[in-house]
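Shown here: the complex without one of its protein chains, the others still in place.
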Amino acid sequence: MAWDFGILKEEEAYRQKVADFLDKELTEEIARQSWEDLGLDVEGRAFAKKLYAAGLMGWSWPVEYGGKGLPPIYDFILIDELGKRWGAHVPNDVAYTMVGHTILRRGSAEMKKEFIPQIIQGEIEFGLGYTEPEAGSDLANMKMTAVEDGDYFVINGQKTFNTESHYSEYHWLAAKTDTKVSAYKGISLFIVDQRAPGITIRPMITMSGERTNEIFYDEVKVPKNRLVGEKNKGFYYMMEALGSERNYVFVPSRYLPYLNMIVDYAKNTTFKGIPLAENPMVRDKIAQIAVEIDMSTLLADHARWMEWNHLPMTCEPEITKVFVSEMEQRMVDSAMQILDQFCQLKEGSKWAPLNGRMEWEFLHSFMTTIGAGTSEVGRTVIAQRGLGLPRG
Amino acid sequence: MAWDFGILKEEEAYRQKVADFLDKELTEEIARQSWEDLGLDVEGRAFAKKLYAAGLMGWSWPVEYGGKGLPPIYDFILIDELGKRWGAHVPNDVAYTMVGHTILRRGSAEMKKEFIPQIIQGEIEFGLGYTEPEAGSDLANMKMTAVEDGDYFVINGQKTFNTESHYSEYHWLAAKTDTKVSAYKGISLFIVDQRAPGITIRPMITMSGERTNEIFYDEVKVPKNRLVGEKNKGFYYMMEALGSERNYVFVPSRYLPYLNMIVDYAKNTTFKGIPLAENPMVRDKIAQIAVEIDMSTLLADHARWMEWNHLPMTCEPEITKVFVSEMEQRMVDSAMQILDQFCQLKEGSKWAPLNGRMEWEFLHSFMTTIGAGTSEVGRTVIAQRGLGLPRG
Amino acid sequence: MDFTYTEEQKMIKDAARGFLEKACPNVEWYLDMDKDEKGFTPELWKGMAELGWMGIMFPEKYGGIGGSFLDLVVLLEEMGYAAVPGPFFSTVLLGGLAVLEAGTDAQKNDLLPKIAEGKCLLTLALTEAASTVYDPFFIETTAKAAGDNYIINGVKLFVPDANVSDVIIAAVRTSGTTGDKDGISLFLVDSKTPGVKTTLLKTTAGDKLCEVIFDAVTVSKDKILGSLNGAGAVITRVLQYAAVGKCAEMLGGSQKVMEITVAYAKERVQFGKAIGVYQAVQHHCANQKMAIEGSTYITYKAAWMLCNGLPATRIVASAKAWGSEAYKKVAAIGHQIFGGTGYIVEHPMPIYSRRAKAAEYAYGNANYHRQLVATELGL
Partner (left out) sequence: MDFTYTEEQKMIKDAARGFLEKACPNVEWYLDMDKDEKGFTPELWKGMAELGWMGIMFPEKYGGIGGSFLDLVVLLEEMGYAAVPGPFFSTVLLGGLAVLEAGTDAQKNDLLPKIAEGKCLLTLALTEAASTVYDPFFIETTAKAAGDNYIINGVKLFVPDANVSDVIIAAVRTSGTTGDKDGISLFLVDSKTPGVKTTLLKTTAGDKLCEVIFDAVTVSKDKILGSLNGAGAVITRVLQYAAVGKCAEMLGGSQKVMEITVAYAKERVQFGKAIGVYQAVQHHCANQKMAIEGSTYITYKAAWMLCNGLPATRIVASAKAWGSEAYKKVAAIGHQIFGGTGYIVEHPMPIYSRRAKAAEYAYGNANYHRQLVATELGL
């Protein structure tokens, strides 16, 4: 036990292997599907399988389901290397980085046997079915109901912001199985066939052009063996998974391409014959971006390290989440100041700098401090769980 | 009625008269006593009288008490001109800018006759006796009691942060006259002879070296004719006066000397032969200070204009207060960055730049977002009273 | 000192509010305008002309209604509130005011009445590709004398509404070197002149900023606006009007954002309470309010100083430095409070946050204007 910021030789070997593979195989087109959260198209889905075929997926998963039984750092390495190349969401990320872990922790033996190998092999993806119109930050306020009826649950209600659902095979659904008790004690989790009768999926397009979905359930029958873990424990499972999910989803390496871009731009762009890189204000702004990316990486590394060492996380992944998401907004604002007027030109426009990616990132960045919990809720969590300040 | 940011010819004439007088008479020593809130010494107190003798005080006060019956803008002009010369607190400011107005509004005829002329003439000053150890932001939580006993109130308890009390003649005191009702309905205001038997004044020294006081009342007898207005209406009077007090106390012109100082410094200081004024970052920081001072001035002008036009102020003086006080902290932080290492040298030290005033201002600036109500309470006021957001 | 609208200004405000509410009916309509090549409808333009908006500050003899710049600012505030698209700003503030400031009698008699009637659209072609940092005087486009004509060559960027314009005022170098304020001239170029090529750029706000290529464009010398080589002062003046006009738009936009944000905070329930009860939300809204109060007074003070012929360089720069940051901040807070709802393209929030970004960079962002303030401070 001692401070150590290095990675092991075998971890580095895996990293190099992933890097070599991605440098060769991760095309702009596939990266882009992932990068923009536009929804993985056929090529994107196929790439997850390709990653598996190349022997790069599942190293951190149990041997009995096809993994290598190694610590989570291998998955983090995989995601970081993808992130550096605009591909942070490639390996069917809801399945691989979120619900798979809850299935492992809480699912029945048959459920694990059915789903985990498919997840490791990049075969399936899930849509995340938590948010409802009246249940945003306040997830416990959800209204969707699942009522037992023989061998089934019958589900009715509406979800919103279910990003992957238009192409994923399954819906990872939270619904109320007991409406008489506090929501914390009356929610259950289900795996629902996303194409089951009674489900209607409608696209919602975001301001940055991503597709997400609203989903309507009308008397949808879900077999009882698709209940995850115990009935009415769903909210607890969701909270239990939250820290780990943040560790997988907020990937600081994703910002390195932006940093590299703006560094190159400042070096290679002149005004009145002088490179922008010589202007102290430009230098200061870019350096601050770099410092904050360094910081994001360290915060994420620390929270991830806690996770794989089974240390109790109180607010560490929340700190990463709040910091990274706000950093993203500061980054894009500073970078746009360096691009000046040109910053507003979109991809495909004449004269658009950096292929319009910073412009896209600007639009996208409004989501970062909202999605998966607002910064406000995050700070409250940090204060109450991290510092022991009293609840209201 | 039309947008108009100018001042009238007669207002300008008064301003010029004040300016001429101050340029000649306001010595560094007197300005400094005021500037640093160190407490006005003999010379500072004398200067208030000198201002009166020069015919410059009281223009905005009723004719019957020795004023000229003109609108408040004349007093604002006086304070602004003093502020520009580090003298914002000269005319015995608690008396002249705060309690005098409440006496005018709420005091009895005899009380007005006794006190207002003395205030206009710069003869007397008051200490402000609101804050207690348990009543900071939450003034209503005060514990000091005033119990009727024949022709007197007998007062017991403790006040804290009573800045002027060690040299002022009177204490403007809030105390509970009814402990059975909500504090809002049970507080009264008194004018207490600051040297009355039973009063003990103890100095408290702040981190910037200013003196303030804690004051202990032990069976202090106050004649009934020193009750201000009606019994148990004190909290209402305090709240009624708050907006106007902010208009007089948060004086944006006070920051102009700092701006001028740092501009001069940047112009006259070189590094490697190049004036700091040519560095884009230095320019940007100083310009931002200037923009924010412009902004402060406009916010103050607007709130003051509302006051003298008897328009209902909801949150306007609060906006000035929050903005100006936070601006002050940003200003000093930016200015210190320009002074770099030298910023930490105190007045009287070898090599201290700007006579150590920015260093002093740094220490002082911690108070600005706390004193007279925190920024947090201020923002809540703006949200609830200015925007109609609901109370908790 | 007075912080009130005149009665006439109140009427302008009310009329504009009423008209624009109907003219810009819903978010779908805005999104259509974003996608539309022209970015506005003939009906909208006609309605605005009928209300006399284009000629609001032209003298009556030119078909205007003889108002002041302050009246125009009041109108622009409402246009920002409604986020109305179209070539009003380019036609009136960039084109009309340039003609009014610098035109010969003949030019004014020719153009101003047509502008006032809504029958002539103008714009100003100023910044160029080499201005990687905004600098309106960094002009490389040239006009070379050839007999009674001039031949213009060069490329202009970020020219608003050039694609729908009738006349493009081109700022060109007729002497001196790039970066000088001296040696610049303005030409009134008919947009249909051979050699003028306009390409729409794709922008965050869906506004119609264009690249305009002048490829050996021949313009007769009587099309010079103002004096040969002496346009620097005219451009400075027009850009002051434009910066303050943009501040007014930003102010109106901020007000609208705060209005819908506060309304939503009062109505949206989470954790059993309206979210507007929570201190974090209250303080966010208070920050919107503070930013907007500031924007209001500095915008009107700058306009008032311009109106009264007072030295306005510093106040205009301060206003644009402040306003650019304020609108952006107000919009970001709006998004934060609306949450996911406000991130959907059909919500009003993105209309405003996208325009806030465009406005931030129009006529110089905060960094640019702070450098101007610094110069005014003697730095």
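General observations
Residue numbering begins at 1 within each chain, and the chains themselves are lettered A, B and C in the order written.
Definition applied: a contact is a pair of C-beta atoms (placed from the backbone, for glycine too) under 8 Å apart; a residue touches a chain by one contact, two chains touch by 3 or more.
Computed from a predicted structure; not experimentally measured.
When the full complex is examined, the chain removed from view is found to touch A, B, C.
Listed residues A:197, A:312 or A:392: the one in touch with the omitted chain is A:392. Taking the complete complex into account, A:301 is the one of A:125, A:301, A:333 or A:359 that touches the chain left out. Interface note for the absent chain: among B:16, B:179, B:225 or B:337, the touching residue is B:337.
The residue touching the chain not shown here, chosen from C:109, C:218 or C:279, is C:279.
By the touch rule set out above, chain B reaches the unshown chain at residues 131, 134, 136-138, 141, 160-161, 204-207, 209, 269-272, 276, 281, 329, 333, 336-337, 340-352, 359, 362-363, 366-367, 369-371, 374-376, 379-380. Although one chain is not drawn, its touching partners on chain A can still be listed: residues 1-7, 73, 259, 263, 266-267, 277, 280, 282-284, 286-288, 290-291, 294-295, 298-299, 301-302, 305-306, 315-316, 319, 322-323, 376, 378-380, 382-384, 386-392.
Chain C residues in contact with the hidden partner, per the touch definition given at the top, are 278-280, 283.
By definition in this document, only the chains that are shown with their structure count from here on.
Farthest chain from chain A (centres taken as the mean of C-alpha atoms): B. Centre-to-centre separation of chain B and chain C, using mean CA positions: 41 Å.
Multi-chain contact residues of chain A (touching two or more other chains): 281. Each of the following residues of chain C touches two or more other chains: 281, 367.
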